[in-house]
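With one protein chain held back, the other chains of the complex are shown just where they sit.
Going by the order they are written in, the chains are A, B and C; count residues from 1 in each one.
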Amino acid sequence: MTEVRTKKLINAPEDIIPQMIAGMVSAHPDILTVEGPTGRAVVAVDGPRDGKVGIVIGGGSGHEPAFAGYVGRGLADAAAVGNVFASPSPEQIMDAARAVDGGAGVMFLYGNYTGDVLNFDMAAEECEGMGIPTRSVQVIDDVASAPKERQHERRGIAGDFFVFKIAGAAAEHGRDLEGCYAAAQSANANTRSMGVALTACSMPQTLKPNFEIGPDEMEIGMGVHGEPGIRRGKVEAADVVTDELLEPILEDMGLKSGDRVAVLVNGLGATGQLELYIIHRRVAEVLGEHGIDIHHSWVGEYVSSLEMAGASITLLKLDDDLQMLLDTPCRTSALTVAG
Amino acid sequence: MTEVRTKKLINAPEDIIPQMIAGMVSAHPDILTVEGPTGRAVVAVDGPRDGKVGIVIGGGSGHEPAFAGYVGRGLADAAAVGNVFASPSPEQIMDAARAVDGGAGVMFLYGNYTGDVLNFDMAAEECEGMGIPTRSVQVIDDVASAPKERQHERRGIAGDFFVFKIAGAAAEHGRDLEGCYAAAQSANANTRSMGVALTACSMPQTLKPNFEIGPDEMEIGMGVHGEPGIRRGKVEAADVVTDELLEPILEDMGLKSGDRVAVLVNGLGATGQLELYIIHRRVAEVLGEHGIDIHHSWVGEYVSSLEMAGASITLLKLDDDLQMLLDTPCRTSALTVAG
Amino acid sequence: MTQIDSAFLIRFFRLASEQLEADRSYLCKLDGAIGDGDHGTSMALGFAAVVERLRRPLMPEPPTPDAILTEAAKAFLSEVGATVGPLYASAFLSGAKCLAAGPLETRQIGTLIRAFADGIRTRGKAETGDKTMLDVWYPAALAAENACGDGAALADILTAITEAATAGRDSTGPMIASRGRAARLNERSIGHIDPGAASAALILSVLPEVIL
Partner (left out) sequence: MTQIDSAFLIRFFRLASEQLEADRSYLCKLDGAIGDGDHGTSMALGFAAVVERLRRPLMPEPPTPDAILTEAAKAFLSEVGATVGPLYASAFLSGAKCLAAGPLETRQIGTLIRAFADGIRTRGKAETGDKTMLDVWYPAALAAENACGDGAALADILTAITEAATAGRDSTGPMIASRGRAARLNERSIGHIDPGAASAALILSVLPEVIL
């Protein structure tokens, strides 16, 4: 199996990121534009405004629609787009930061990976040097990636979706940098995910599976870059898998009857909505049994892993403020919340 | 390769459709409900209204978000959901028709396949017998499936997206049955698609690839159920493939400088947005060279083929009425057009 | 069995259903080549639904042959839809008409087969030579009628049916499809057995076991 090269519709591998960005802008010129010399800062056409906190998200490519798909009015003002699975560079992040700076400071949001932390921190230092106040939020939703005592080490996976959405809405409501940061951190503290992978993904440069997984195996807790998870075993029925993903989330969050959540059942790539909805059915069933209320659900591909087969489940525990921010309208290529 | 079983997150294969429907309704209770004894009619919560033409779409499953993902205010009032790749039955379609009948007649829209035609025609006969006037539109966008002289024999693929959207908007604007039918037929006559497949999909019942395709091959013109296309060859660069898909569309439609189109670059399953945007980039480039204006683009999975890798390109040639209808707000789980 | 009566039909649906279930993936594979790979599933589900329906009480009690075929049509159609739902529903309804006056002699099986074929043709508008299930149903009907008219023994009539069905199935290989999903392939459908013809031959292949 590892001998077969994965087929992809790309041109030269070294051109994929610029060509993807060109494709996004050509598809959504009413929402997106590119600013700065690196060509890697995708900026909302009508997002950044004087006096509004600038929201910059970013990370490696291969997770489409993350990250640039979440750029637009009411959500992120810009995304810094790295190479496949590689953090954007400080220069690329700075292009984004400069484009969104409206005098009220800039907030960076990204998944908690060494590479992203290093690069965004360098950019943040540069901003501070220029007199632009910044705040950084590392999303840490993946319960499979570290125990609760070391939750600050956890990876960011599909929970990006909720944390970005909340941060964008907070900024849209005109909150100041500390207010936006507080909202984003509240979302981050109340978001948990866990995923399962069924097949490997392949980098466009190698077209070879990133890792080996048996023809009847799944990996519970695998990361969105194919980082090993916590258990490998035979593929099981959707309900069994769903329970195995959901249980640690419920436990980690200490959810109880009467709580309200938003749900994201996220496809990693090759797994389609037919399967994702079967998973959501079970999620809703289990939450119902626990007396936990679903405020809103999203089911589809929101933070992908190239063409990996698999899925993840994310819960965001809501309070009134988070709920209001979640419901705040936004218009991006990947998510429209209508007013 | 055919020996390996495709991994899917499902429970018992015979339960997948009811469980998928349960999942959809549990995820989008504000948009969707199920009506009728077959359990296969997914109905818009606030779609059907007295005096409004009822819009019923449908077809086999495995194309998610088609069809039930397009049910909601401003688009379809109901979808009849068949088994994987199999038309819904007349009874299932009747559940949908009864749910949406508001006294102004019902319009059925579906892809042009023998099975769908037979079943929807039986339902239409039954409606007429009950005094519900009906009109049926078979979507025929796939230029690869028959030559222009026999275009009424063409298959319906991703072009469903545009034809359904236009029909739903026409009904939302209060047009009568003939008016809705005229708008849908106008969309149908102005929509053309062509696709390429890189890998096979597997039925949930067999978990075996539906057809054989070499590890370095692609099939141009393949249908959304894996029906053979018009040319098999080595996988080529995205731009080359895009040109091969786009050329017959442009030629068939006779598009010329100054024309306005909407674009859909649709993923079949395993092919992600990174690749789809690279394709859109080239589509925009070629249309630009021809002086053809893009009014709006959608890029993502809109009519899928289980986990098949591949993509299709669809163009809808717009006049003022089609453009107005395309821009009309709608709210469904798969498509929100904000007002 | 000497009559095509209710017992015959019940036994027929049960054995056909078992046969189709056993050959589900073979039929799916045939359909994968020139169609969408679901034919085995639709046929197996459809016949299973019929068998399931016939297990429950039917009016009149005991049910008449035409009541059985009418219920079979409904059960098949409402279970699978698909292309084969309407076609086999029409086949069974047409068979119901042909048995409305009461049971036939077993030797007259060709009459029932022709009724099925006519039902399929009326609904689907195909003709023999279009590379469909009709390329099995009509030749089988003809072979049965001819053998019956020639005064052949029941066993020989059944052999004639099976042979004609097999030959009909194989005859679809070199044909270009002009109905259904495969019709868009033109020459590329050549060399593939039509899945609907193959399932028709499987259905007919159980007749000896039903009857003898």
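We take it that contacts are C-beta pairs under 8 Å (C-beta built on N, C-alpha and C of every residue); 3 or more make two chains touch, one makes a residue touch a chain.
Please read these numbers as outputs of a predicted model, since none were measured by experiment.
Across the complete structure, the visible chains that the omitted chain touches are A. Considering A:98, A:135, A:155 or A:175, the position touching the chain not shown turns out to be A:155 (whole complex). Of the candidate positions A:20, A:42, A:137 or A:203, contact with the hidden chain is made by A:203. Here the missing chain is touched by one residue of A:23, A:88, A:195 or A:269, and it is A:88. The chain omitted from view is touched by exactly one of A:64, A:101, A:160 or A:227, namely A:227.
Within the entire complex, the positions of subunit A that touch the omitted partner chain are 38, 60, 82-92, 113-115, 118-119, 122, 145-146, 153-155, 200, 203, 205-206, 208-211, 223, 225-228.
One rule holds in what follows: only the chains that are shown with their structure count from here on.
Between the contact lists of subunit A and subunit C, the overlap consists of B. Chain B has the C-alpha centroid lying closest to the overall centroid of all protein C-alpha atoms shown.
Once the centre of each chain is set as its mean CA position, subunit A and subunit C turn out to be 53 Å apart. Taken residue by residue, subunit C touches two or more other chains at no position, since every residue touches fewer.
Not a single residue position of subunit A touches two or more of the other chains.
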